[in-house]
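Selected chains from the complex are presented in situ; the others are not included.
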Amino acid sequence: MKHLQQKIIEFRDARNWKQFHTPKDLAISLSLEAGELLENFQWKSSEEAVKTNLENIKDEIADVVIYALLLSHELGIDMEKAVVDKIKKNEQKYPIEKSFGSKKKYTEL
Amino acid sequence: MKHLQQKIIEFRDARNWKQFHTPKDLAISLSLEAGELLENFQWKSSEEAVKTNLENIKDEIADVVIYALLLSHELGIDMEKAVVDKIKKNEQKYPIEKSFGSKKKYTEL
């Protein structure tokens, strides 16, 4: 992840784009890329979407992760640690015995 | 990344949640988490948002990446490779000489 992040920062700096990358605009951009990812599934079942759009789905997931890495870098967040910490929180919010086979939100468990 | 992905799949399988995780619903969920991330910046400057909400921003970035890893796993996408490939595509779309210091979209360059 660190290695990827470094590649992305190099890409950004070679274009002198840091000046535009406020955390708020990075969060907006991440949300827009998530929308472009979802657009691949518009009016389609999962099967149809994957059959016709897999290459674009791959690209859009990558764009989402690129913005997640840019935003993490801007804010001094260690993304790998953030994910590990969040999994731990989710384990507390969704204890196995209560959430097994259930799609309820933790607030409804 | 592979190690993180494995942890997330274990979390999912311990709760028997694979049955709900269609690619379409994972893409929806990723988009919802991107919205929750952005909510931290609603009515706020970047500075205010980071000052008051950094812990939640960290959690929401993690949630986005967790869904990106779940969706990649479901579709047999190697996320690390997807990011590297996308950076290469972006280098073509945004040649340094044309995009240096410019926030124009590649379609307008």
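Every chain is named by a letter (A and B) in the order it is written, and numbering of its residues begins at 1.
Quick note on the criterion: a contact is a pair of C-beta atoms (placed from the backbone, for glycine too) under 8 Å apart; a residue touches a chain by one contact, two chains touch by 3 or more.
Please read these numbers as outputs of a predicted model, since none were measured by experiment.
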**Assembly size in copies, with 2 chains present** = 4
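Please note the rule applied: only the chains that are shown with their structure count from here on.
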**Asked** Given a C-alpha superposition of chain A onto chain B, how large is the rotation in degrees, taken in steps of 5?
**Response** 180
**Request:** Would you kindly tell me how far, in whole Å, the mean C-alpha position of chain B lies from that of chain A?
**Result:** 1
**Prompt:** Given the complex with chain A, which residues does chain B contribute to the contact?
**Reply:** 1, 4, 7-8, 11, 14-17, 19-20, 22-25, 27-28, 30-31, 33-35, 37-38, 40-41, 44-46, 49-50, 54, 57-59, 61-66, 68, 71-72, 75, 77, 79-80, 82-87, 89-91, 94, 96, 99-103
